[in-house]
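Everything below concerns the one structure shown next.
Right after this comes subunit A.
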Amino acid sequence: MKIITGNDLRTGDVIWWTGEGWSRHVNDAVDVPEGAEAIIARENAKQIVTDTQVIDATLTDEGVRPAHIKDRIRALGPTVRLDLSLKPADPAAGTWVI
Partner candidate 1 sequence: MYQYDSYDQKMVDARVAEFRDQVNRRLAGEIAEDQFKPLRLKNGLYLQLHAYMLRVAIPYGTLNGAQMRMLGDIADKYDRGYGHFTTRQNIQYNWIKLEQAPDLLADLASVEMHAIQTSGNCIRNTTADHFAGAAADELVDPRPYAELLRQWSTFHPEFDYLPRKFKIAIIGSETDRAAMKLHDIGIQLVTNDAGEVGCKFYVGGGMGRTPMIAPVIGDFVPPLQMISYLEACLRVYNRYGRRDNKYKARIKILVHEIGADEYRRQVEEEFAHILTLGLEPPPAELERIKGFFEQPGFDAAASDDLDLSDPDFAVWVKQNVHAHKQTGYAIATIALKPVGGIPGDATADQIRLMADLARDYSFDELRVTHAQNIVLPHVKKADLYTVWQKLDEAGLANANLDLISDIIACPGLDYCSLANARSIPVAQKISERFADLGRQQELGELKLKISGCINACGHHHAGHIGILGVDRKGVENYQLLFGGSEGADTSLGTITGPGFSEDGIVDAIEKATNVYLDQRADGERFLDTYRRIGMAPFKEAIYAKEPANG
Partner candidate 2 sequence: MVEQNLRYRSDEPVADPAVTVDAFADQSNATAVRIEPGDDARDLLPHLDRLALVEVNFPAYTDGRGYSAARILREHGYQGELRAVGDVLLDQLSHMRRCGFDSFAPNHDIDRAAADKAFATWPEVYQKTVDGRPAIWAKRHG
């Protein structure tokens, strides 16, 4: 699948395109097989998101899994500070990115 990601312009938070808006959780990301460029152009113009890009991902039993490790780390948070990640209560969260 193709998903759209970017950062919240004001806060810098990593966000994912949900089809209607933006979510901090990668599992909310929707497949955008086509038309991504138009969505990006429209959303960029609203001054709410920056550094937008289309990335590859797969849909697994656990949810949406970005294809590249860099995007998986973006989706989770720093693996060396899981307390600051989106899964602070899951000590095994770091293995998901590998």
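In the analysis below, a residue touches a chain if its C-beta (ideal position, glycine included) is under 8 Å from a C-beta of that chain, and two chains touch if they have at least 3 such contacts; residues count from 1.
Behind the choice of candidates: all candidates are chains of the complex that A comes from, given by their letters.
Everything numeric in this text was worked out from a predicted model, so none of it was measured.
Only one of 1 or 2 touches subunit A in this complex; which?
Here subunit A touches candidate 1.
Can you tell me which positions in subunit A touch candidate 1 when the two form their complex?
Subunit A reaches candidate 1 through residues 7, 9-14, 44-45, 47, 50-51, 67-70, 73-74, 77-81, 84, 98.
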